[in-house]
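As you look at this complex, bear in mind that one protein chain is not there, while each of the others sits in place.
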Amino acid sequence: MSQRLQTGGRLIDRSKEVTFTFNHTRYKGYAGDTLASALLGAGKSLLGRSFKYHRARGLVASGVEEPNVLVNLGKGDRLEPDQRATTTELFDGAVASSQNHWPTLAFDVGAINDYAYRMLPAGFYYKTFMLSTWAWHKVFEPVVRQAAGLGAAPTKADADRYEQAYAYCDVLVAGGGVAGLMAALKAAAEGKRVLVAEQTAHWGGRAPVDGGEIEGMAPEAWVKKTLEALGKMDNVRLMTRTMVAGLHDHGYAILYERVGDHVPDEGRPRHRLWRVRAGLTKVASGAIERPLAFAGNDVPGVMLASAVRDYIVNWAVSPGKEIVVVTNNDDAYRTALCALDAGMKVVAVLDAREWAHGPLVEAVKARGVRVLEGHAVSKVRGKSGVVAVEICHQDSTGSVLEVLGCDCVAMSGGWSPVVHLYSHSGGKVMWDEAGAMFRPDPARPPVGDKGQPIAEVVGAANGALTLSALCAEAGVAGGAEEENPITPVWIMPAKAGNDLKFKAFLDYQNDVKVSDVQLAAREGYASVEHTKRYTTLGMATDQGKLSNINGLAILSDALGQAIPQTGTTTFRPPYTPISFGAVTGEARGDIFQPLRKTPMHGWHEAHGVHWEPVGLWRRPYTYPRKGEGHRDSVNREIVNTRTNVGLLDASTLGKIVVKGPDAGKFLDMMYTNMMSTLPVGKCRYGLMCSDNGFLIDDGVVVRLAEDTWLCHTTSGGADHIHGHMEDWLQCEWWDWKVYTANLTEQYAQIAVVGPKARKLLEKLGGMDVSKEGMPFMTFKDGELAGFPVRVYRISFSGELSYEIAVPANMGLALWEKLHEAGAEFGVMPYGTEALHVMRAEKGFIMIGDETDGTVIPQDLNLGWAISKKKEDFLGKRAQMRTHMADPDRWKLVGLETLDGTVLPDGVYAVDEGVNENNQRNVQGRVTSTYYSPTLKKGIAMGLVKHGPERMGEVLDFPADNGVVLQARIVDPVFYDKAGEKADV
Amino acid sequence: MRRYSIFAVAREALRYHAGWEKAWASPEPKKRYDVIVVGAGGHGLATAYYLGKVHGITNVAVIEKGWLGGGNTGRNTTIIRSNYLQDPSAAIYEKARSLYEGLSADLNYNVMFSPRGLLMLAQSEHEVRGYKRTVYANNLQGVETRWITPGEVKDLVPILNIEGPRYPVLGALYQERGGTARHDAVAWGYARKCSAMGMDIIQNCEVTGVRTARGKVVGVNTTKGEIDCSKLAMVVAGHSSVLAEMAGFRLPIESAALQAWVSEPIKPTIDVVVMANLVHGYMSQSDKGELVIGGGTDGFNNYTQRGSWHHVEQTTRALVETFPVISRLKMLRQWGGIVDMTGDRSPILSKTPVGGIYVNCGWGTGGFKAIPGSGYAMAELVAKDYSPLAADFGLDRFKEGRFIDESVAAGVAH
Partner (left out) sequence: MLTLTCPCCGVTVEETELAPGGEAHLKRFGPGSTDEEFETYMFARKNPKGVHFERWRHAYGCGKWFLTARCTATLEVFGSYPAQTTEPPAELIAKIKEKRPGWEGYK
């Protein structure tokens, strides 16, 4: 049984006790513990259940690679599922529970799967449950889904906050172990800006646990000295609890800082996501120990040899009382020595190599430990904890030689360099036969914008697995005991039969066994990617940190090919999972996206507006009064505007000034109609097409001066159209002398609309707004109630209408003045919906309604706005193509239901019969449809095949619930056909 | 081919599954085939399968430069839907969706098609109108969709925040028989059936040249030697431009990266596929429990299968805003695929300027859902020189100005 040792523990502070609960039971730990070390110290070894077979599982590792002990941490709005116990720093009041079992961790009904393991090999689900889609979806899949998944699904919104930040450096060091610190020191001494990121709360990596000597000092002392030196340098930034999650193109690194996880009550942001541009990333991410694949290697109590050392040295926790070490390399002997020092009994060291020797081996032997060369574990006995191991010769089928009682097995299959960051942006790895590992290929690094390498790898990540090798690589004096070469062992014992291979786990969490990989190979899933996907090897939350190389080796063996020939799967970011909260940052809720506000925004809000999002703007949809539905208020706004006077906040309309000697020529290219001939002081409605012929925007163009035009665009289109103009000016006609500026936000614009509009403006006083003084489709600069204004006599409603532009900072004051002065005329604000209805009553098109990216001006009977005289304009050539010149294209008409009801939005007019694909033939569709309070009936516009030639015809529109509505083709202008009301 | 079934699994269980045969053979190429399909992704394999099944053409090779199913088939977000606006799109995607309904039984391979339902959220008045229009169009096209209210949305997806402060949900376009499938299984299932019909699936074999004579194709050069054929179907998605260049013509295609990512697995929390196009994100939950997320495409040409990080942030924000409960979940893995985008963002299934060469590409971000329909139509086109399902997707449309523009209804990726 695991327990806390009386002395030791370099990372814990025994003076500070910490209380936490696990599965509703209270436990004690110390400050500096991880949740894992505290649980182990409290004697808990059964801590989780596996994904598929629900097998009992305990800790196998001590760091980010832990696949088994994932917990639900916290509760309610702070619940985090799938949290690794090994990377959770313990804090007072922590609440954790184990996952993936029912009803309890100790008694899990799902464990029945383990008895049926033979029925559930890799990919069994591809071969079964095919009865019918119904049966799969309704019967089998729900069972699969409920059984799968790991942690609990959160049900509450996150209560924490997150931050994002930028940083720039010449050298980013990923990893604060000895190799990383050496690299940092070197770069810093060269005067480079250095950022060092260490994923844990502690510096020094493995060296303080594993021992040795650096520059005459113990590693711990050397780390302390080095940190002090680095800390004094202005060009160095040291960050703990910060993981380099991904190294992206052009040296863009994503760092994940866990700011508040360990102190959840201090009010800090929980995580901070750093986006770092690094000139060069020194990858010092270390190596991860590999398990050995023997039967029962997943029983709680079987751990990586290095993890056993970590728990003893770092946290003073012994994972058992009697330990068996099984290895194929010298490093694991350190675990035997460490266990002996901690007072544990080392029952034996099983070394799969035929001949074990060297200083570490001798040191263990000298302390009276049995070292069995050429030996292996045949099988681990025990279910929820190790009871004994059956041992055998490595080169055998597993015939049991002896049974060794023990409660802990420390295993080491060698080490795999952590090459993830090197690989994220395309760096390649190569197989190192002697070291039995993939390590970075320095000849094929990830490259940056200049083709230069953006990553270099140092230390264990580069395959310098021993302190001696690491120091030699860095040119620093130091080292540890000499080690003899590893002998790769991929299956233990080498000739294990089915009964053993079906219990020898590779991917712990996903329950992928040696037999599964061999099955995949046998069935032809021979690419490493096929095997991964077929067996789910390496697809668990540890992303194959423990399993990939072992699985790959077994696949290679099964295929009878060398490991490099099999290759690896691609390493994808992030290195370990990062919270969506951190990726999101502060952009949520009200500030999810930037909000653009007109100067009158606050007024609208104070007057009960119902908003409509338009791009990043919000526009008033309508202003409902108490007790009014939206439909009622829209109707009221329309009626009032058509009988009295209404005010519209039109500030969002795009306003682009185009100026210069060639401005007229330029606008003649941009618009389908002629703008160069527009007299100064006049307004003209214009259409803009893409060069592919489609209508993209419309608006009123005003000639301000001989060389200056002002182009109004749609609200959503301002930025896009400005960009479109600049594109043509800069990239096609760069010798034309034209200047453009987007003035949209410089002006507030208010439409004063209705029969009493003139009276209202006259009351304000300051300029002549009479029919003669300011005729329809002209503008004037002047003053109204003391405000400097530019007044356009244009109308999108069919009423007498003035659009008044004022400098943005005066917008609200003018708006309020108009309300105040207009009270006697019955002034009311109106919103976008009233605007839409009124323009539809007039048969005016709306970009986005009558157009959808597939419509050309000719479809909308806007031929009058297409110049016949101009040789060229954007879209002209395109509109000559056969399909665009096709007389069968649908054309704009008005539509009126026979009974006056409103046609539904988007409904289609059917034609006889079906097409080749058995779809009902159609001959038209509704583009805009509204109830007209003016006409007291439904009105609509639509596109209909040969529409304008078919006035009076009745079309069928299948609507909802089998109802077919009938509507007559009519003129699209429903209101004031003669256009007398606007021009008064 | 031995049938897969629960009984076969049970039988094999008794002998430790030693008796399973290879899912597909890996032969050396023959000298000549009636049809060579280049590209053993979903579309290529489905083309081969329906050539055999519907048209009786089985002297077929499917050539793949990497591993079968290794392109976008194996790196998409597995969404299946047919709620398209334009007739030609609705026809081919609905053909695909309806074939998915019976695909597991047809292939004797469980592709796990799960009609869990699919929602497209409307979060602006413009989207409301667009999706209502789509519903009416779909009903005439034989595609079952309907408009549902915010309340119904909430009932289907309780974790969805329909009252977000910026873009409240105004309703949704709902396709009840849309859903997801297991992407790899689709490729593997087709491959196994093709192999069983006697077709040769040749992996790790790259086409290095296309041989023509008198304006007609006669064969291809590959890294495994010269192979002759009467007809050649190019079904290579992002690499279509490169292959077309070998045959001497250019395609209106640009290749760009599209990214996806998954969370760590959790217990079931969302049953329906949700697409929030206004804010650019979509999400579903896999059978394994991972939330599967995708977003927008990079705007520049790219063959690296890696996209730009800011898209990941944007889409994650959109989804945290839509589903506030996912904020504390963690991103497990992020990856990219190379999508082939055409001038109107609709696919190309077409004859080409070279006789006997047919091209199927340009599926952009929407390829997976189309696989069976695309294969069915392509097989017909190759076999008969004409397919009603493919007729509108010809290369000639770009010259005629006859586009199939779906951005009308759904502005973003699928």
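Read from first to last, the chains carry the letters A and B; within each, the first residue is number 1.
Criterion: a contact is a pair of C-beta atoms (placed from the backbone, for glycine too) under 8 Å apart; a residue touches a chain by one contact, two chains touch by 3 or more.
Note that the structure is a prediction, hence the values are computed from the model and not measured.
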**Asked** Thinking of the whole complex, not just what is shown, which of A:370, A:665 or A:876 touches the missing chain?
**Response** A:876
**Message:** For a quick check of understanding: of A:252, A:294 or A:830, which residue touches the chain that isn't displayed?
**Reply:** A:252
**Fill in**
Touch assignment to the omitted chain, from A:426, A:589 or A:853, lands on A:426
**Message:** Suppose we count only contacts with the excluded chain; which residues of subunit A make the list?
**Reply:** 248-250, 252, 277, 426, 447-451, 691-692, 723, 726-727, 730-732, 734, 871-872, 876-878, 880-882
**Complete:** Missing-chain contacts on subunit B, rising order, are 239, 241-242, 250-255, 298-304, 308-310, 342-343, 398-399
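Here is the rule we go by: only the chains that are shown with their structure count from here on.
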**Fill in**
Per the touch rule, the subunit B residues reaching subunit A in their complex are 4-6, 8-10, 13-14, 16-18, 20-26, 66-70, 74, 87-88, 90-91, 95, 101-102, 104-105, 108-110, 112-116, 123-126, 128-130, 132-137, 139-142, 159, 161, 164-167, 179, 182, 184-185, 188-189, 203, 263-269, 278-279, 285, 287-289, 304, 306, 308-309, 312-313, 316-317, 319-321, 324-335, 388-389, 391, 397, 399-403, 405, 407-408
**Asked** In their shared complex, at which residues does subunit A touch subunit B?
**Response** 51, 78-82, 118-119, 121, 124-133, 136-137, 141, 144-146, 148-158, 160, 246, 248-249, 252, 254, 275, 424-426, 498, 502, 515, 519, 522-527, 529-530, 533-534, 536, 541, 543, 570, 572-574, 577-581, 583-585, 587-590, 592-593, 595, 612-614, 621, 692-693, 848-849, 852-854, 878, 881-884, 904-908, 910, 915-920, 922, 925, 958-959
